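To start, the structure under review is shown below, and the notes come after it.
A single protein chain has been removed from this complex, and every other one stays in its place.
Now for chain A:
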Amino acid sequence: MKNLAQYQEWFQACVKCGACRATCPVFKVENQEGGVARGKIALAQAMMDGEVFAEDRLVHDLSQCLLCGSCTNLCPNQVPTIDIVAAARMKVAQEKGLSGFGRGVATLLTHKKAMDWMSKGGDLASRLLCRQIPETSGLRLRFPVPGIPNERTFPKPSFKPFLKRDIRQTVSCSASHRVLFFTGCGINYLYPEIGEYLVRILNFMGVHVTLTDEQGCCGLPALSAGAGDAVETLAERNLKALKIHAFDAVLTACASCYGALAGIYPTLGSGYQPFAEKTRDVMDFLMDMNLAGRLASLPRSEDRIQVTYHDPCHLRNHGLTRAPRQLLAALPQVDYVEMTDAATCCGLGGTFSVHHYETSQKIGSQKAKHIAQSGAEIVATACPGCIIQLQDNLNRENIPARAAHLLELVCQALPVK
């Protein structure tokens, strides 16, 4: 990973105009200069100059970032604040060691068997995640997930991870398109049904999907926690395990995985370039195959439901905002409505919501209100992380709407064969 010193030039590119104050979701809630990109870059610079050290206050300010990238989109100089904050967190981890939680994240994510085990634990793991296991339990020490408070609603991890399931496909692998599905942890362990929708839709389009248990975590949560070594380990493992040269495309249905594979990996070395180039968000891929056209030719349903769309940051930052909306608009059972600030972060932000659950809730509540105002029954999105956060906030605000992956709605619309 690039270290903080390598961003020195970018520190100068931040002209301290303060434009980032207009968009930063954390600043909007906290109203403090330490929350906003301009402040973080000043602190990163001070770290490099040896004026401040990795003590609690600095760690706190650096942790106050969702890594959503909205500041960069608005910045007149396009200063990559996400990368700078990630590098600053790594520097903190080097000086101070990873936080207990960061260590937990890194350990857990780099040990695939542990992830599988947790998932197999089913109810046990679910209780662990929801803090229903006594403080003293060895399980908690082994898998520290501090800060996920009791009241957080969390999907129950599935009994059997997606990649351990026996997925039957209706298209053989000799088909014209050869695609590999990079599931990511969210789909593999929490929402395996999303993986099943993806396979069904691609099969409908005549595409066989290669599934392999060789893949691991994309590394984004580790990046968020400042565990740079873990990011490199995970990326290297994925690169080695997945024989991507054999495929036309590596598909993701998780925006965060997309952000890691297409955005972070190329910064790790030129060897990752082909990987990044082949990585496609599944919706974007399906649009190219004219799924929207096929959907639009289906008879419009009589009683349609109102659906709105939430932009996951990691798709928005790569300009992937149109395909999902076009798909939604083409769905025969859906009336698509746009909500206010659809492109604003949901407030999850990797490890952010663990360290700052209250702030994360405040950001999420605003999002939930916008969903309610849109009148939508379903808020569709394209990232398991966003689904967790959106649903949690809808529940807390007593809004009857439901969060769902866009693939679920597409799958519903397919004619039964």
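One rule holds for everything that comes next: contacts are C-beta pairs under 8 Å (C-beta built on N, C-alpha and C of every residue); 3 or more make two chains touch, one makes a residue touch a chain; residues count from 1.
In this text, contacts and distances are computed from a predicted model.
**Q** One chain isn't displayed here; going by UniProt, is it "RNA polymerase sigma-70 factor, ECF subfamily", "K+/H+ antiporter subunit F", "FAD-binding protein" or "ABC-2 type transport system permease protein"?
**A** Record says "FAD-binding protein".
**Q** Return the single residue from A:V29, A:L43 or A:I264 that touches the missing chain.
**A** A:L43
**Q** Determine which one of A:R57, A:K243 or A:R322 touches the chain that has been left out.
**A** Answering carefully, the residue with contact to the hidden chain is A:R57.
**Q** Looking at the full complex, which residue from A:N31, A:T212, A:Q273 or A:N290 touches the chain that isn't shown here?
**A** A:N31
**Q** State which residues belonging to chain A touch the missing partner chain.
**A** 13, 15-19, 21-22, 31-34, 39, 42-43, 46, 51-52, 57-58, 61, 76-77
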